[in-house]
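For this depiction, one protein chain was excluded, whereas all remaining protein chains were kept in their positions.
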Amino acid sequence: MLKRNDARADKSNFVGKTVPRENARRLSQGRGRYVDDIAFRNLAHVAFVRSPHAHARILSIDTQAARAVPGVIDVITGQDIRSMCQPWVGVLGHFPGLKSAEQYPLAVDVARWHGEPVAVVLAESRALAEDGADLIEVEWEALPSVVDPETALESDAHVIHPELGDNLAFRLDLEKGEVDAAFASAAHIAEGTFHFGRHTGLTLEPRSIVADFDPALRQLTVHHSTQTPFQMQDVFARHFGLEEGSVRVIAPDVGGSFGLKLHVYGEEMAACALSIRHGRPVKFIADRLEAFQTDIHARDHRVKARMAVSAEGEILAMEVDDLTGIGPFSVYPRTSAVEGNQAIRLMGGPYRMPSYRGRLQVVFQNKTPMCQYRAVGHPVACAVTEGLVDQAAHALGIDPLEMRRRNVVTQDMYPHTSPTGYVFERLSHEECHARLAEMMNYERLRREQAEARERGVYRGIGFATFIEITNPGPAFYGVGGARISAQDGCVMKMEPSGDIRVMVSVTEQGQGTETIMAQIAATHLGVPLERVRVYTGDTQTSPYGGATWASRGAGIGGVAVMKTAEALKENLLTVAATILQAQPGELDISAGAVVSRASGEERMPLSELGRIAYFRPDTLPAGFHAELTAARHYVPQGYPFAFTNGVQASHLEVDIETGQVRLLDHWVVEDCGRIINPLLVDEQIRGGVVQGLGGALFEECLYSPEGQLLCGTMADYLTPMAAEMPDIHVGHVETPTETSPLGAKGVGEAGTAAAPAAVMNAINDALSPFGASVSRMPFTPERVLRALGKV
Amino acid sequence: MDSVFPITLTLNGRTVTHDAPQRMTLADFLRQTVGLTATHIGCEHGVCGACTVYVDGRIARGCLMFAIQAEGCDIRTLEGLADDERMQALQKHFHARNALQCGFCTSGMLLTAHQYLGSQEEPSREEAREYLSGNYCRCTGYQAIVEATLAASDELAAKAGCKDEEAGRAEA
């Protein structure tokens, strides 16, 4: 009997199991439904006129010829839109001193980056809207542009927003411990300047929106490729003067997001404004050139840093100066201070380093706005720290992996607070390092490297230990005044068939949110997985919540689902006990049936419970009401974040004559706490690593010295493709977080966080016989050749 | 306003006629005029591969052809391969191996993998990576796609082997 009970329980436990995504079956048959796939009647389309200059005053806009194009419905300029939409300013209270300027969907008077929209044409088709946009004449007065962040703060730099006084958006200084003393007593000081090129998220589905305003109800329905339907509902309501409840945001299938699809963009706001004005659905699908010009860019950091180490290789202190250019505005509503803030706070994070001094300067410049993209700040902090660790190890003659082993925060130290104020509940650096060395067969690889070098083949091995911020609490945005929910909610109902329907506020963009939530619900309710369906992404039908960003979906949304499942189970057992004239405590639910808790014997299938509860409540005692729906919300408490950790290694070969880097293998060992679905976790890591490899080797938004964006196609902006990517070997250590009953932390950004650092260290390892090194990403063949003195 | 012209072509095995503007690309035509949305548009300049379709039996970019050029052509999209054994094997393994996340590249990736398996008796990991390198995927990192393609190939080869064996037995 006991055995049978176990078997049943096992059939109902889906947490920790590899389960393919039901969504993937649908999408693999071409049955996805992205914004652009949805059919509308009376649909109108927009096209934008954009600034050809990095910085210029708009003297006049002549829209007459455009209005005369048959099929053109309306033309709106920046001046016009001021009366249609409340402006915004991308600042938050918890970044004291952060400043930015007022922004409208279209530039008013002055355009401040190449590609900024200045007018919009509404027409019966996108082609006709573009025909109209072609005919709009803008008279410009070019203004001096600020392009290089290094010059933005110089006294003679043109001030982009005169009312703000200077081009400094934000400054932060951190200091802890005895930094000067540490450097004075150091046996060795590692030092370097690291550049992180501008790149961008490049979702394959471009930003997409259809705004559909019903003037009779004053109801705005927005079909939007977004990560954050609730945040956007709030933004649309406030900026268009609508009741919150009169705005419905629906995120259908989303073709990639990576942090790119949670910011407020002028084009989407203009589409809404025009829908409200004309009372018909308005579509904006960014084309690829528009995407390069207006999707948020990321990184663009210059970091000068040094690290003091003792003769034994102990890291004593770091001193860091990070300068980052964010474009002409801090992006609304999350601000562009977050990446720099995280970059300087994550420095040295894995290590016991007692002293730290960090300075951050965030400056305005005339380039596309920069904001949060996958692994916000992490790749910067990781590459600077790990680059200096390697330099120090090399100088002291210590093996780089051993150098890391000597410095990581160890098991006896938790909970541990970093000198920048981050608190770690429990990480697993030592275990991860041990596992990595074993997986990659480190010693053999070193021997092979030496042999290859004899043959004139230059291979490198690079490591990067990392920590990742996941499961952010209210401290992330809410305390600063942003109306971005820190909690998530779940509503769960049992249908008459016994099937379970789950509505949850976290969203799906392909990472597997819906599958993971189904696994959790099925497990905690005791039903077969195929009996659970999960619905996300509609503000009208989902409970309110923060949605999916900052690696919070599984760790926060998952707990909301777990708690709801427990609550619904309790409800169902109460109903079952009433029907069966038993005590709820004597019963359980397993494999979709009510069973005897003691024997596991099946008492009634849930479908029978559903039949009675919904259709024959007359058979139940008077006064009894079956509760067949439950709702719960969850917000993480105790720690501001749940940090994850891990280590990556890159093995590559540098062609020292061409500068070309060939990736041979990549390893990741990471600890995201309780793993809910190993398949999905591994694929999140692989995808994340490849985005990191893109930043390390290929991706760069190139500008002319005057601020012209030079890469407007995917042939110019190089991304990782299948042929150049290595196999990525993934291993795990599981340290469940005790801050949540589920024990799960996030995993969405770990891959991206450390891959660039690992590649940089591997290239520099390969180049070490030549005394050459690189520290400017991406590491193009030309930059490698320059480091080698060949060009 | 754009004038429209009738375009007659074979689409997924059936001869159809639809009206479309001269400047409409084949990809837009399939999606907007016909309503077949498995074909996606990711760049409109022929680089990303999301709009890959079969044109007269070979994969091509749906955005690098005007619909009007497809007059008389044989066009096949993912929808038209629903009953194709090779495609079904690929779809099954893409699903099982989680070789897609957001799914936006998937149709194009599947068509490219489909032609690859059709043109190569013994696919290899390296060659599959090369063949698929004209299709951009931002989510997966490609490894799962390569592995799913090879797994589908193995399954098809095993099935073909069984059929050969059966045929051999029948002859004997």
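Observations on the structure shown:
Note that the chains are named A and B in the order they appear, and that numbering of residues resets to 1 at the start of each chain.
Methods note: a contact is a pair of C-beta atoms (placed from the backbone, for glycine too) under 8 Å apart; a residue touches a chain by one contact, two chains touch by 3 or more.
We take it that contacts and distances are computed from a predicted model.
Chain not shown in the complex: UniProt lists it as "Carbon-monoxide dehydrogenase (Acceptor)", one of "ABC transporter permease", "NADH-quinone oxidoreductase subunit M", "AMP-binding protein" or "Carbon-monoxide dehydrogenase (Acceptor)".
Residue A:711 is the one among A:187, A:434 or A:711 that touches the chain not shown. Set against the missing chain, the residues A:540, A:583 or A:658 yield one that touches it, A:658. Residues of subunit B that touch the chain left out of the display are 2, 5, 21-23, 25, 28, 44-46, 49, 52, 55, 58-61, 63-66, 68-69, 71, 112, 115-116, 130-131, 133-135. In the full complex, subunit A touches the omitted chain through residues 125-127, 130-131, 134, 287-290, 657-660, 698, 702, 710-713, 715-716, 718, 721, 723-724, 780-782, 785, 790-791.
Note that only the chains that are shown with their structure count from here on.
Across the complex, subunit A meets subunit B through its residues 20-21, 23-25, 27-34, 36-37, 39, 70-71, 124-125, 127-128, 201-206, 253-258, 287-288, 509-512, 679-680, 683, 686-691, 713-715, 719-725, 727-728, 751. By the touch rule above, subunit B contacts subunit A in their complex via residues 1-2, 21, 23-24, 31, 35, 37-45, 47-48, 50, 77-79, 82, 91, 94-96, 98-107, 110, 128-130, 132-146.
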